[in-house]
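Apart from one protein chain that is not included, each protein chain of the complex appears where it belongs.
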Amino acid sequence: MPEITYLEAIRQGLWEEMERDPRVFLLGEDIGTLGGAFRVTEGFLGHFGADRVIDTPVSEVAIVGAAAGAAHMGLRPVCEMQFIDFISCAYSILTNYVATARYRAGLSVPIVVRGPCGGYVRGGPFHSQNPEAAFVHTPGLKIVCPATVRDAKGLIKAAIRDEDPVLFFEHKYLYRRLKDDLPAGEEILTPIGRARVAREGTDLAIITYGAMVWKALEAAEQLRQTDRIEVEVIDLRTLAPLDDEAIVAAVRKTHRVLVAHEDTRTGGLAGEITARISELCFEWLDAPVKRVCAHDVPLPFAPTVEDFVLPQTEDLVAAARWLVRY
Amino acid sequence: MPEITYLEAIRQGLWEEMERDPRVFLLGEDIGTLGGAFRVTEGFLGHFGADRVIDTPVSEVAIVGAAAGAAHMGLRPVCEMQFIDFISCAYSILTNYVATARYRAGLSVPIVVRGPCGGYVRGGPFHSQNPEAAFVHTPGLKIVCPATVRDAKGLIKAAIRDEDPVLFFEHKYLYRRLKDDLPAGEEILTPIGRARVAREGTDLAIITYGAMVWKALEAAEQLRQTDRIEVEVIDLRTLAPLDDEAIVAAVRKTHRVLVAHEDTRTGGLAGEITARISELCFEWLDAPVKRVCAHDVPLPFAPTVEDFVLPQTEDLVAAARWLVRY
Amino acid sequence: MPSAIPAGLTRAQLLELHYFMRLTRSLEERLVGLHRQGKVVGGLFRSLGQEADAVGSAYALSREQGDILSPLIRNLGSMLVQGARPVEVLRQYMAKAQSPTCGRELNIHFNDLERGFLGQISHLGDMVPVMAGIALSFKLTRQPRVGLVYVGDGAMSTGAFHEGINFAAVQRLPLVIVCENNGYAYSTPTRAQTAAAQLMDKAVGYGIPGVQADGNDVIATHAATKAAVERARAGEGPTLVELITYRRKGHAEHDSQPYVPAGEIEAWAGKDPLDLHRRRMLDEGWATAAEITAVDSRVERELDEAIASCIDEPFPEPDSALQGVYANPPRAEREWYRQMPTAQSPDRPIAQSPNRPIAQSPNA
Partner (left out) sequence: MPSAIPAGLTRAQLLELHYFMRLTRSLEERLVGLHRQGKVVGGLFRSLGQEADAVGSAYALSREQGDILSPLIRNLGSMLVQGARPVEVLRQYMAKAQSPTCGRELNIHFNDLERGFLGQISHLGDMVPVMAGIALSFKLTRQPRVGLVYVGDGAMSTGAFHEGINFAAVQRLPLVIVCENNGYAYSTPTRAQTAAAQLMDKAVGYGIPGVQADGNDVIATHAATKAAVERARAGEGPTLVELITYRRKGHAEHDSQPYVPAGEIEAWAGKDPLDLHRRRMLDEGWATAAEITAVDSRVERELDEAIASCIDEPFPEPDSALQGVYANPPRAEREWYRQMPTAQSPDRPIAQSPNRPIAQSPNA
């Protein structure tokens, strides 16, 4: 059982699916010779050839549009956004063309659009974004956001096999920092639409996803040690469609909930989750659902200000204490 | 006091501001000779000339980008999107360039981007959209959505005078259906960031905006007559920044809240409002906050299916009854 | 003796071209009638005067080989050539449950990849990258098929057009881009859309050939497109084909064209593509008046039947709207407020005290 990184897990998932299914191909900027800005597709061009690893011009609309057309014809394109921040350029074609194709026209669009998201890396306002909120809002898209090495592999494979378009947001902070042993023989597939209990607890639940899962786990450990508070951590894994059952189960178990994400607060996914909790299990709440999210500003660059704007482990600790005392 | 339409109110607002301030100019597709697809700028080209009423190519990115550049230099551009559905094409430049300009670079971008939004008009999936959720999420943008003739005029004028970029979503269902008397002499300015109590009530509050305000008022009247339920209706008017005070006041007064909008439920603004209520006045709630929004599907075209997908007055009535009985 | 027919066309094909142009025009005329009767839901878009460009270009594709096109709003004719049936168009315009999109999308926004047409969405330009993707699939799977995408003089100003055509060019995809220069994008004349002297000049910047043809001459549009299709099929990449024509009706039925200079429409009416083709067939002895009349009657008969067969069909069932956003889950949730009156407050004990701080509530 070799230890691999989160990045390597994505690489392996892509590789295995391309080996398994000749319909799978990749397209994106600099993914061929270079192997991608983060080297996720290093070695793919040599092995799979230029027909299945296509270097494109700097044209996110063309990447997504071409993927959609090829998908209509039975292929399984996986698009890379060099940084997920540039998915905004394809916002219109994703939300208007791709997301609606099945509904309005009976067309299948089994594409994956993946790319590095997230902050804590001194990337500044345009290399640190978390774009999920803009897409969660669009019926027809699925969104996954792996937090673990295992899910990085399991979700990329599941995304490629899914009949619906899937946005796959991989957190660049985790790329090489996160390592885990994955069984070599086993085929790893993480079901889309199902959250995961990352840690069991009874006093409070932190519902979150992506890199924030690790901060939540850190906060949970700290709270156990310093406050004897037992925190449950829910790793959503799939952001669309949301796993209501898992959310409700956590609320019923703990009665106190923090919803946390790295994205800014207003209009972020935490609002949606809070509303669902209100609708589905209001009576089970002993305290208001509170959000721990980034401050409502563009993400600044310098370490001091980036760290200020983004939620940190201590923030989760402070928020949890407040909530438990409520 | 002549009776004018909602559309005419916007027209007058634009006209008055152009008369008042030579820095104001318009750009958009077919706004000159034609006066716009809905004739909002009819007569402007003749009066103000081709320098201040600029017909552009079919290029939403260029429209917004050029407006931003001109705004940096002290001008006050007002962009028209022929249908607001096409603002999606400018999503990237709006959220990345325009919204962040002041924060990251100290640049002023006093632009207005306006256009017809909304359904109930058999426009199908691409001529009926409500794009607010995608933009509410972005710090740096302001968003207004007038429900009344008075606010249509007052908000377009305030938007043009605002130092920040403002998205102005005008509901095409109201364009010619809504009429009101406006005092001819008075200068009408609606403050951005302030909601309005559209109807007073004590049993339940419906928090909403845009054309849905009228359905809420209809429902309120019906509930008074059939159920003796007194419904308060809050017309948010500004969607970013939200008027927390007005929201909290309504909750404290009624203890039961419906948040309603025409946009789809998941990831829509109602989730954000629900979360704010949870955070700011949880104890004042006698019942869960419930959302009345469109079904989570692209908006279909045929009358039967469009009417099914969108929330109707009867839905508000049913939801209110449920909530009051809770 | 009749003179030789150009572009390798047969007499039967010339009549077929006439059939499709006539069918396009008459179908739209019938729709005008239905529109006036209030039977049409939403706007009505006409291609009067542009039938030759849509029909002639689409006719250059091979239906046997599985070529696929994506039309714009004024390319009804191209869809008919690919096998779209008038009754489908009628159902779409009348938002019938049995329409190809089940009443979800408007007018000619529908598709059948088997027959070889992919419906557009409203956002101009987007179909260019999507059709590039279809052409890419042909290339990757080594199929000798060709894609064709229509763009207007207006749509060419969009970023999506630029990214799509550039991608197709650099990948040498089997894609033909047909630019319909009909003089206007809504009210905007082509000179306010671009400073380029002619739209085919845009090909240069993408390193592909640009050609031009008289868009009102169905044989010319056919011949120009055919050469581009053959080039594409031979693996030589995309061609930009500019067809010069004119939009004689408004942007949509409600548009009275106040922006059009006096006399312009009349001048172009003198170059009507149906008249031109008919006159030429007669003059050159390629068809008899009787043959042409027979085609015209066939068209009217077919339309009578098509209208009769669908006019009384119902709109879709309301809750059919919940189907098919995703393959999985196959059905969207019905909103809670539509589940009344069976909906109950969930597991809540009746006498539960509310969580409001009663003492402080001003309205308690």
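Letters A, B and C mark the chains in the order given here, with residues in each chain numbered from 1 onward.
The rule we apply is simple: a contact is a pair of C-beta atoms (placed from the backbone, for glycine too) under 8 Å apart; a residue touches a chain by one contact, two chains touch by 3 or more.
Since this is a predicted model, take the numbers as computed values, not measurements.
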Chains in view that touch the one left out, judged over the entire complex: A, B, C
Residue in contact with the excluded chain [from B:40, B:68 or B:250]: B:68
Residue in contact with the excluded chain [from B:41, B:56, B:128 or B:304]: B:56
Option touching the unshown chain, where A:77, A:131 or A:300 are the choices: A:300
Hidden partner chain, touching residue among C:90, C:169 or C:243: C:169
Sites on subunit C contacted by the missing partner chain, in the whole complex: 157-163, 166, 169-170, 172, 191-197, 201-208, 237, 347-349, 352-355, 357, 359-360
Residue ranges of subunit B at the interface with the undisplayed chain: 25, 51-52, 54, 56-57, 59-75, 77, 92-93, 96-97, 100, 102-108, 139-140, 142, 162-164, 241, 279-281, 283, 285
Subunit A residues that touch the omitted chain in the full complex: 29-30, 32-34, 37, 55, 57-59, 61-62, 82-83, 85-86, 88-89, 122-127, 202, 252-255, 265, 282-287, 290, 292-293, 295-298, 300-305, 307-309, 311, 315-316, 318-319, 321-322, 326
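Assume only the chains that are shown with their structure count from here on.
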Longest centre-to-centre distance from subunit A, chain (CA-based): C
Between subunit A and subunit B, centroid-to-centroid distance (C-alpha), Å: 31
Rounded Å distance, subunit A centre to subunit C centre (Cα mean): 37
Residues of subunit A whose C-beta touches two or more other chains: 92, 96, 100, 103-104, 139-140, 279
Multi-chain contact residues (two or more partners), subunit C: 101, 104-105, 109, 121-123, 159-160, 325, 332, 336, 348
